[in-house]
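Everything on this sheet refers to the single structure shown next.
Note that one protein chain of the assembly has been removed; the remaining protein chains are unaltered in position.
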Amino acid sequence: MHRTTVLAIDTPGRSLVEVTREAGSWVAESGVTTGLLTLFIRHTSASLLIQENAAPEVQDDLIAFFEKLAPEGPHYAHDSEGPDDMPAHLKAALTQTHLAIPVIDGRLALGTWQGIYLFEHRRRPHRREIVLHLAGE
Amino acid sequence: MHRTTVLAIDTPGRSLVEVTREAGSWVAESGVTTGLLTLFIRHTSASLLIQENAAPEVQDDLIAFFEKLAPEGPHYAHDSEGPDDMPAHLKAALTQTHLAIPVIDGRLALGTWQGIYLFEHRRRPHRREIVLHLAGE
Partner (left out) sequence: MHRTTVLAIDTPGRSLVEVTREAGSWVAESGVTTGLLTLFIRHTSASLLIQENAAPEVQDDLIAFFEKLAPEGPHYAHDSEGPDDMPAHLKAALTQTHLAIPVIDGRLALGTWQGIYLFEHRRRPHRREIVLHLAGE
């Protein structure tokens, strides 16, 4: 069985937005007991990440780290879409455009402390699309 | 249905080589309407990346960024394959060895501005192999 859907997520600008619950619910509704969920984000200035879901400071440190690693500045050739656009592409390149998570006994096989996040790299709010694909039986 | 093929790509040395068309054509020929395409590169000094396909400056900035992040230099223990080899492994580790893209209505569910790229990290031209795998129905 192969099934797809599209999740639309409104982000408040630069942040990590958790989508674990949305992804898990869709898998649960499918009736699949053994399979694989794939998430694919249809953008190049936002990305996906599995990270710790317990301590909110981890998210602050993640955002600060990537900010320092790919800062805004006058040194980019591509600046026509604003100073936060090229850094956003770099952060997307360093993280993930897609994730895949096995499904066991009808549930995502995430570890206890793992959450699925959309990583918004632009400063301003955006509507983002994540394609979900489920293969299983 | 599970199907595989191997794509051989000649690169001109350090660059991003787009393979979106090749991947999309193979999916179209398969007759699969709903499924998942996986691309896997059989190398550790070249990698895969989904990035913006419109502004060529984005690619220049990407290459320059990774060059600065993992520069050549005398500080690597592994130097037997040339000064650009260890930086190539690091850039591959920071990007992707594989990508997966859902197929909806017989087409790759890429966003408007997304292209699939082979990221060649070595200075000299190389022949690279990408394995394509398609599961679907």
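Labels for the chains are A and B, by order of writing; each one numbers its residues from 1.
The rule is simple: a contact is a pair of C-beta atoms (placed from the backbone, for glycine too) under 8 Å apart; a residue touches a chain by one contact, two chains touch by 3 or more.
All of these numbers come straight from a predicted model, not from anything done at the bench.
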Chain not shown: contacting residue from A:Met86, A:Leu99, A:Leu118 or A:Leu132: A:Leu99
Interface with the unshown chain - residue positions in chain A: 34-36, 49-52, 55, 57-58, 60-62, 65, 69, 94-96, 99-102, 104, 109-111, 113-114, 135-137
Interface residues of chain B (partner: the chain not displayed): 2-4, 38, 40-44, 69-70, 76-78, 80-81, 86, 89-90, 92-94, 96-98, 100, 129, 131-133, 135
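Simple rule for what comes next: only the chains that are shown with their structure count from here on.
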Centroid distance [mean C-alpha coordinates] between chain B and chain A, Å: 20
